[in-house]
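A single protein chain has been omitted; all remaining protein chains appear in their positions.
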Amino acid sequence: MSGSPLISLRGVNKHFGDYHALRDINLDIRAGEFFSLLGPSGCGKTTLLRTIAGFEDLSSGTLMIDGRDMANVPANERPTNMVFQSYAIFPHLTVAQNVAFGLRRDPRSKAEKARAVAEALEMVGLAGYGARAAHALSGGQRQRVALARALILQPKVLLLDEPLSALDKKMREQMQVELIRLQRNVGITFILVTHDQEEALVMSDRIAVMFEGSIGQMDDPETLYRRPNSRRVANFIGKMNFLPAEVLTEAGGRVTVEVTGLGKGEITREQAPTGAPSGPAVVGIRPETLTILFEGETTERRWVDGVVDEVVYYGDMTYYDVRIPGVAEPLNLSMRNVIGRPVLEVGTPTRITWDERSLVLLDA
Amino acid sequence: MAAGGFISDDGKRAFRALLPPFVYAVFLLAIPLATVVVVSFQMRGAATGEWLGGALPAPAATALRIMVLLYAVTLPFAFVLIARAGQIGRVIRFLLLALPLWVAALWLSWSYLATLGFGFGNYASVFTDPINIRGVLRDGSWLPGLLPRSLFVSITVTAATVILAYPIAYFISFRVAPENKSLWIFLITIPFWTSYLIRIFLWKVILGYSGVVNTALTGIGIIDEPLTFILYNVNAVIITLAHAYAPFAILPIYVALEKIDRSLKEASRDLGEDRFTTFLRVTLPLSVPGIVAAVLIVFIPTIGDYVTPELVGGSGGLLIANRIQSLFLQVNDPGLGSALSLVTMATVGIVALAFILSLRRWLKRL
Partner (left out) sequence: MKIPALRIYAFIYLVFLFAPILLLPIFAFNEGRIIAFPLSGFSTRWFEALWERPSLHSAVQSSLIIAVLTSILATIFGIFAARGGALANFPFKGGIIGFIMLPLVLPEIILAVALLVLVTKVLGLAPNLYTIVLAHTLMCTPYATSILNGAFANLDRSFEEAAMDLGESRWSAFRLVTLPLVMPGIVSAMLISFIISLDEFIVAFFLSGNVTTLPVYIYGLRRQSDQLPIIMALGTILVVLSIVLLVAAEILRRRGLRRAGVEDSGGFL
C-alpha cells in the first residue's frame, strides 16, 4: 500500500432537503485495501458509496480520487465501477454481452474484447457461461456476472453495495471467501457497504462504522472489536456486557477502576480508547472473555459467584446468562463446548472469572 | 424522501419527463374546457357591442377595457398572496382600500361582458326549459325531462352492468386457476376492442322486429307475434350499453378481489361463518373499492353516449347527449350546448360524489 490515499473525502456533507444524510465526513482509503462501510439501515453508508460512484452530488466538501477532484465529473467518467445491490444484470442480453457492455466504446478489436470477456468470466468462476441468457441465472451467478462486468473495465476502485444480502447463508459464506480471494488477485481497492458486522470483520482490511451520517470509528477489524471507542460501536460489533464503573486513580499508564459486581481492577491506558475519563464510566466485557469455572477448576484471577439464569446451546458453543450480585442485568458468557464439560442448567450456582486485559473502559 | 417541498434530482427529471404530455393535455383539454365554460355564458344573438370608453378612440378604449378586466381578475390573487404573507393589519388595510375598487371593477367587467352577449341566460334556459328537467306532454304521452331520464338510464345501466359483472369477476378471481386468469381477462376484454358503432348496429339487428331474436323465437314457436318492446326504446339502450360496458365493470372488481388476502376467508370460516355469510361479512365489504370504481367507470361515460340512443332508442329513447349534439351540430347554439354540457357534468359529479360519500365507511381502508 502506497503513501498517499487513493480516495480522500474532506468535510463531505450531503443534504436531501431537510434531511442531513452525511455529516462532515473525513475519510482516506488507500490503494489496494479492502475497505468496508458498516452500519445500521439509514446510517448513510449507501449514500456515501453512491457519492463516491458519482450518483449523488456533494452538498459541501471535496472528494478526490487518485489525486483528481471529482466535483464535476459524472459517474460514467469516474475511475470507479459499482456492483449494485440488485446486481442490475441486463435481462435482454446474454452473459457475455452483459460483461462486454462497458467495452462498447473501447477501441480494441472484437476478438480482443471476446478474449477479455472470457478471461473475466474465468476470473469469477463462470467460464463457459458466455452464451447463457442473463435472466436465467441464479442469484450467486448474477453476482459473479456483475463482478466480471465491473472488473473487466479495470477500475481503480470497485464499489459493492450490500452484495451478499440477497444470498442465502451458505452462498454468502462462500462468496465472502471468493471476494477476498478476488480482491487479492486483482489487487485493486474494494469498498464494500454492509450492515452485517460479521461480513465486514471477515473480509476487510479496515472498517468505518457509521451511525446517523457520521463515522463512529474507523479501524482494522481487530482494533474495532477489542477496542471499540463507544458503547454504540461496541454494541454494533459483536455482543458486549456493560457494567457501571468508577475511575479511582490513574498513574503511569495504569488506571484503577471499581467495577460494579466485579470489584476493583487495574487496566492499562490502551484499554481506554477515548482516554481515561475521571469519575463515572462504563466497562465493557466481551462474552468470550468471561469464563465459567467448572467443578474442580481453580484460577489465580479474581472471581465472583453467581447463578445461571438462561442457557442457549448452539452446537459448538453454549451461551449463558449469569446473574451476579449487585448488577441488574445478567452477564452474557460464551463457553466452547468441550468433551467432559457439562452444559449447566438454569438455576445452578456457578463461579465466573475474567481476564482484566480484556476490559474496555468507555464513557458513561 | 421529499421533505416538505424538496425535489431530488430524480424528481426534477421526472418533472421534465411529464412535461410534454402534461402541456399537451393542458392545451387540448384544459384550455378547451375553459373555453367551453366561457362559451356557456355566451347567449346567441345577445351581443350589443358598446361599453365603457365608447367616446374614446379605439386603441384607448381597448386599453381601458383590458386594464379594467386585468385588475378585476388579478385582484383576488393579490389578496391571497398578501394573506399568505400573514400580517393581519396589512390584510385589513388592503381590504378597505381595494374592496370597493374591486367591486367596481367587477361590475364594470360584467357589464362589458354583457355587451358581448355574456350572461346567465343559457343557464336559465337549461333549468327552465321543460325538455331538460321537468318534462313535456307530447302527442298525448308524457316525456320525462332529458336530464332525469338520462340519469335514470345511466343508473339503471350501471346497476345492471355492475351486478351482472360481480359474479364473473368473483369467478375469475376465486375459481379460475392462476395460470388461466389472464386468459379469461383477455377474453373478457376482446368485445371492448371491436368497433363500438358496429356493436350498436348488431344490437339493432338482434332486437329488431324481424331481427334475430324475434325470428328465432317465432321460428321455434315460443311466441306468435314478434316482440316490440325490445327495440326503439329505452330498454334497447339499456341492453346495448350494458353489453358495451361490461368489461369496464368487471376489471376493477376483479382487481379489488385479487387484492383480498385469501386467508381472511379461511379465518372467517374457522370462526364459524358459512360460505354465504363469509361473503357478506368479509369478501363483499373488502371489494367495495372495486365496486365503486366499476360504478364510476360505467356511470360517467354512459351519460355522454348519444349514438346508442339515436340508433336503438327511437324517438322516445333520446337522451341528453343527443340534445347536446343537436345544439352543436344542427341548431348551432354552442352557448346553450356548453351550458347544458356543464350542467350535466355537474349533475353527474354530484351524483358520483354522493355515491362515494355514502360508501365511505368501506373505503376508509385506503
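Brief remarks on what is shown
For reference, chains read A and B in written order, and residue numbers begin at 1 within each chain.
By definition in this document, a contact is a pair of C-beta atoms (placed from the backbone, for glycine too) under 8 Å apart; a residue touches a chain by one contact, two chains touch by 3 or more.
Note that the coordinates shown come from a computational prediction; the quantities given were computed from them, not determined experimentally.
When you scan B:290, B:313 or B:334 for touch with the missing chain, the hit is B:334. Within the full complex, the residue among B:135, B:148 or B:301 touching the omitted chain is B:301. Residue in contact with the omitted chain (choice from B:100, B:130, B:144 or B:167): B:167. One chain is missing from the display, and on chain B it is touched by residues 1-2, 5, 7-8, 10-22, 24-26, 28-33, 35-36, 39, 164, 167-168, 170-172, 175, 181-182, 185-191, 193-199, 201-203, 205-206, 208, 210-212, 214-216, 219, 243, 246, 251, 258, 296-297, 300-307, 311, 321, 324-325, 328-329, 334, 337-338, 341, 345, 348. Within the entire complex, the positions of chain A that touch the omitted partner chain are 53-55, 74-77, 80-82, 84-86, 88, 90-92, 101-102, 104-105, 135-136, 149-150, 153.
Throughout what follows, only the chains that are shown with their structure count from here on.
Averaged Cα coordinates give chain A a centre that lies 60 Å from the centre of chain B.
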